[in-house]
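One protein chain omitted, others in place.
Right after this comes subunit A.
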């Protein structure tokens, strides 16, 4: 995260060489600085190229559909009709619900590592949580597909496929065929495969947990010891110390971790693409098939032969690009605004 002020105000090496050293080294220093600057400029180049290439490729779709691309619900390659509302809804719903489930778990595990566990236990548990972030997306997808989906499928069968529920199922089926749903039908599975929106949310929850957890742990450790001791001296219990002295102090940092996790969730691709069922209809059931922007790119870009289809898929990527830049920007803003001195 950025620091608002120069961390080393008394830096003894000014970028403009002082007169005394100018004779000796100004030329070689200048050359080195140029090389470093040129290599660093590749970062700028990558950003500009991304913007240009994504913009160029999505132009045909944006030209054809305009901003309605983002509000239309039909995504039909056969009729060359492309609207991204269903995928945008899928992306937002999966990410936000996963965030809501994962944040309390992440904060709790951070508290355990930083406040509860003895040192011999805290380090290994901290490692394990960080390894959770190192598991590749495809491996999460594989596990979800082979292990979690069958379990969810069995639950769906046992909860919803009995005689009195079958009536409900057929009623919901009629509603879905007309592209509608009711609140009741929203919780009825269209089929007992286990795959769909709910599984995608579960797997996303697990995937983004470590990002919030490790940031939260770091900021909780930075809470000054005096804060804790003062509360204990007043006779507070451990939970009272945590809830009134530690969490309020660390909230800005934790918020930064939450937004970081949101950014991850929005762009998470393969694990979601493997389990969400790839349906371009707007959400009809929590157990039903859906899609996210990233999953549509993964599933359709390779097959998209027609220019408009391909361009529409890239437009989703372009939107995702802007979304991630925006989330990043907000995260930096939040941290800069709320951070007390001394906590990054």
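What we mean here is this: contacts are C-beta pairs under 8 Å (C-beta built on N, C-alpha and C of every residue); 3 or more make two chains touch, one makes a residue touch a chain; residues count from 1.
The definition used in the following text is that contacts and distances are computed from a predicted model.
Undergrad: Between "Anti-sigma factor antagonist", "Proteasome subunit alpha", "Outer membrane lipoprotein-sorting protein" or "Phosphate transport system permease protein PstA", which matches the UniProt record of the unshown chain?
TA: "Phosphate transport system permease protein PstA"
Undergrad: Among the options A:61, A:213 or A:258, which residue touches the chain absent from this view?
TA: In the full complex, the listed residue that touches the missing chain is A:213.
Undergrad: Of the residues A:84, A:98 or A:132, which one touches the chain left out of the display?
TA: Once the missing chain is taken into account, the touching residue is A:132.
Undergrad: Can you say which of A:61, A:84, A:97 or A:111 touches the chain missing from this structure?
TA: Result: among the candidates, A:111 touches the missing chain.
Undergrad: What does the interface between subunit A and the hidden chain look like in terms of residue numbers?
TA: 2, 6-8, 11-15, 17, 21, 24-25, 28-29, 31-33, 35-37, 39-44, 46-47, 49-50, 53-54, 56-57, 104-106, 108-109, 111-113, 116, 125, 127-132, 134-143, 145-147, 206, 209, 213, 221, 225, 228-229, 232-233, 235-240, 242-243, 263, 266-270, 274, 294, 297-298, 301-302, 314, 317, 320-321, 324-325, 327-328, 332
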